[in-house]
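Before anything else, here's the structure in question.
Not every chain of the complex is shown here; the ones you see sit where they belong.
Labels for the chains are A, B and C, by order of writing; each one numbers its residues from 1.
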Amino acid sequence: MTLLRIENISKKFGSHLALDSINIAIEPGEIHALVGENGAGKSTLIKILTGVYERTDGKIFWEDKEADIESPRDAHALGINAIHQDRQLVPYFTGYENLYLNIDYPLKKSKLGIDWKKIKEDAELLQDAWGIKIPLDRPVSELTPSERTLLEILRSMMSQSKLLILDEPTASLTDKESELLFGFIQKLKARGVSIIYISHRLEEVTMLSDRVTVLMGGKVMVTLEKDEVTKEELIQNMTGGQGVALKEKTVRASKRAEKLLEVANLKTRDGMVKGASFEVYSGEVLGIYGLAGAGRTECLEAIYGFRDLESGSVKVKGTPALLNPARSIASGMVLIPENRHEDALIMENNLLENMTLPVIQSLTKKGVVQKKLEREKVQQEMKRFAVKAVSEEQPVSELSGGNQQKVVFAKALLCNPDIYLCDEPTQAVDVKTRSEIHQFLHGQAGQGKGVVFVSSDLYEILEVSDRIVVFSEGKTVADLQNKDLSPGQILDICYHFQKEAVFN
Amino acid sequence: MISSYGTIIAGVAIIVIFSILSPGSFATIDNLINITRQISFLVIIGVGATLVMAVKEFDLSIGAMASLGGVIAAKMAASGLPLVLCLLVPVIAGFVIGFMNGAIVTKFKVLSFVTTLAMGTILGGFTFWFTGGSTIFENIPDSFKFIGQTNVGGIPMLSIIMFAIVLVFWYIMSQMSFGRRIYAVGGNEKASMISGINIKGFKNIAFALCGMLAALTGALLASRLGSAHPTGGNGFFLNAYAAVFLGMTIVKNGVPNILGTLFGAAIIGIMANGLTILEIPTFLQDVITGMIIIAALIIQKLGRDVK
Amino acid sequence: KETEGKKSETKKVAILTPFLSSVTTKQMVDELEKGAKEKGWKPNVIDTNGDVSAMASRMEDVISSNVSAIVIVSTDPNQVKAQIKLANEKKIPVFGADSSYIDGMALNATSDNEAMSKMITEHLFEQMGGKGNLIVFTHRPHPGVLKRTEILDKMLKENPGIKVVTEQEIKVPGPIENARQQMENLLLSNSGKDSITAVWAGWDEPAIGAAQAIQAANREGIIVTGIDGNSQAVDMIEKGSPISATVKQNFVGMSKIVIEQIEKVFSGKEVDDKEMYAPAELIQK
């Protein structure tokens, strides 16, 4: 018996063919990975399988019977659960309330009210069973991206699924949390649950999957069996044979030129950052690493000027920073925020309006927007990062996750900054783009600019950084030249300080 | 549940001030009962508005719906039908019309603001046609006035009905899964849809209940006044939303909520009552009421920031 | 206890209306206030800003603050029946000014709406020569205006030569602008010389708007009438505009009657009559 067979599924958005006669079969208990460049159609396929989108054409067979999945409810009834690429949570609900979004709340004996006590007990049991610990009593709007992902994972464990679909679950997880997730996946597989796993992190894909299907431009390129799957093979197929110039790590002799950014003893009023000090010099990429909740995001936000400081100082090119986003941009500093939906993009606006927003003033004559100039600039950036869109006037809400992230990156570029504050800039983008972004940042550093690069992917940090600052519990605890560093060394530092902080 | 005390403190302050200024008239049990009866209409219609706002929609037809409910009830009473029917028919009509509002909004995915504004215009025209534009008061039997004008153990029936409605809807919205679903739809429609919640269904029900409560308000008003005016309910519209919005400030997550609406209506009612008792001229009442509301908002925010 | 409170302190008189923003209501209220002060009472004016149903609540408030008398101005007392009953229980007399009379009230002083409407309509029909095309601007939810319109309806039946082109409801607030726009539109749709002979307006504000539209369109020979004697309308009649006449309600007279009668009641006497009329007067150029 095949659990799920997809036959000739197609999907059209207007005249754009996002999926073109897809055929895939998922066997019971297999981990089937789906990979492909940004905009290849992975998320669209998932949304069809879960009844979020209506397919234009094709058939779906569930346990060898034809199935009509017309709504998320139908999919859920069959035993399909999914964690979508963009998180689907109700922001003002607590974690508990969100856990029960797609299943019935347990009722009190009277059958009238919700049994909150039972909910709490069940949730605790579930958290213990899977080794997850998130503050479920807080509203989701106060949770970090990684906590939100964990919450969705937990939610998907609430109901018995036959097929669990994970669309880029690790994009906002740290390595430690990712390991946790891989553990779950193996446990589920052992119980006979099938998994569809989508990721741009090819190491994960090669490690986890039984089979891998590669999509390109809405078509299935190939389905590889476990023994055929290698990173190189995947890249070959994803890029249509072009491959990615996997760059050798170039450690530039840091000339310790100009001091672009100086952060001293930064403390934020909300207590998330409790003492951060570091410097960024022109010509270097400074990697910042830390475990989830270490306060890296908050530190960048404070430097950029939208998180209140309690004490400490920030100097940009020697002069005290004015700690407000407009002034930061004017002084040549730009932030690529971690949360693209909430902090970086105006989803209903088009690419053009999004990308030129911070620099719109410079594209005007007497306040009138020079549309031709604007269009040229935007098209240039779209080309540089191969943003896949119908035109620069497409709303960004219609772009694939990775392409949205590219828009966020391009938007920052248009500011032509001297200092880049990048918070997880390569999340959701495909390997090729990721490597291009790395190269681009190195190029910028080569021109004398400074880059702060925050990532939860330790290997990425080690790959791109000239120097690495480690955060733990809101403090900077180490500042290391990236020479002969091993992942273990950095993790040791993180855990050492975390423990110490606990004992204090 | 209630996690922001700023507006509440402002509310208590108002009561204390009025009590000091007018101990013999304001701070009496009689007047307290009087106030609960006076705000009963605003609270009942406001509860309906709260439901619609909880699913992030708007119903601008509630005023016209209340007027219509009132004239239907009064016309029926005048033709000698029993009280129960006189209340039941408008309530059913309100439910159906509200459901239609919801159905148009959800089926065609159009803005509820325009839809219900247009529906309000239609209802207004219909009410006018139905009454010929004049107040209905002839031949209304005393039995019809029972609900609006009777006290039970010293407490007006209207106040009892109001508290019962508040209690029921508070329970539904905060303790039952229906309420959680309603708030989920309002909080993130897409996530709710993807989670398999029947968003259209919940929206339709919210609109239907809102229409029902608006029509009930009108019918109760007719019973209270012993007459019904073709635009008699229109005045509730803005104040009902003012009550809901004021009520949103008393919870931390700022969502429309039943107890908040009760509280908001109480503030509005107490201000009107207290300032009248103090014999403040009307224009000054307006100025004072406006300023106190703004002050309450500000205090509430300042209080939260300090925390 | 009640009488004790009332005797020792100055008498308090609450004056309630939903329509203080109307020129004529304001005039009446001002006069009531003035009269009460002259008698040494303490007047308190309450306006509910067009909200008729709020009248009930405000009346309850003044009853619970134990006023000596209540005057409701330009309000249909049927709206506040229960409150009148409540006032009776507390022995607070309720007077009407430009309202109407129902059981439980002490009295109502008013212009006789029926008489006024008859007066102006007769004048208008006479000017029209008993035939022609008439436009009616009214606002039936208002009890006084409704009565006037009903008299018009009756008289139209008796004068078959006069045809009603259309009857339009004028929107409040903003009756002048609304009437003006409606008239502009009707002038366009009835552009023939005698297609409109006259405009009958239920009160003065729509008459003003209609007259302005007629003047702006330079249409000759259309007669407009209003009712109320609002000073802007009187002014326009004097200066020569399409408004040919209005009936001046004697608002000052009504207020005077009410004050007189309140005094009687305060001194323990009976009122002269339940319905008392202040005579109205036809104003024309």
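By our rule, a contact is a pair of C-beta atoms (placed from the backbone, for glycine too) under 8 Å apart; a residue touches a chain by one contact, two chains touch by 3 or more.
All figures in this text were calculated on a predicted structure; none of them were measured in a lab.
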- Message: Only one copy per chain type is displayed here, so what's the full stoichiometry of the complex in this file, written with the chain labels?
- Response: A x1, B x2, C x1
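Here is the rule we go by: only the chains that are shown with their structure count from here on.
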- Item | Most widely separated chain from chain B, with each centre as the mean of CA atoms | A
- Central chain, going by Cα centroids? B
- Message: Going by the touch criterion at the top, tell me which pair is linked by more C-beta contacts: B-C or A-B.
- Response: B-C
- Item | Distance from the mean Cα position of chain C to that of chain A, given in whole angstrom | 70
- Message: Using Cα averages as centroids, what's the distance between chain B and chain C in whole Å?
- Response: 31
- When centres are defined as mean Cα positions, the distance from chain A to chain B in whole Å is 45
- Note on the structure: Two or more other chains are touched by the chain C residues none
- Note on the structure: As the complex stands, chain B meets chain C at residues 22, 25, 28, 30-31, 34, 37-38, 41, 128, 132-135, 137, 145, 148-149, 221, 224-227, 229-233, 235-236, 269, 272-273, 276-277, 279, 281-282, 286
- Note on the structure: Within the complex, chain B is touched by chain C residues 12, 20, 42, 44-47, 49-54, 56-58, 60-62, 64-66, 76, 78-82, 139-141, 143, 146, 169
- Enumerate the contact residues on chain B facing chain A in the complex. 171, 175-177, 180, 183-184, 187-188, 190-198, 253-255
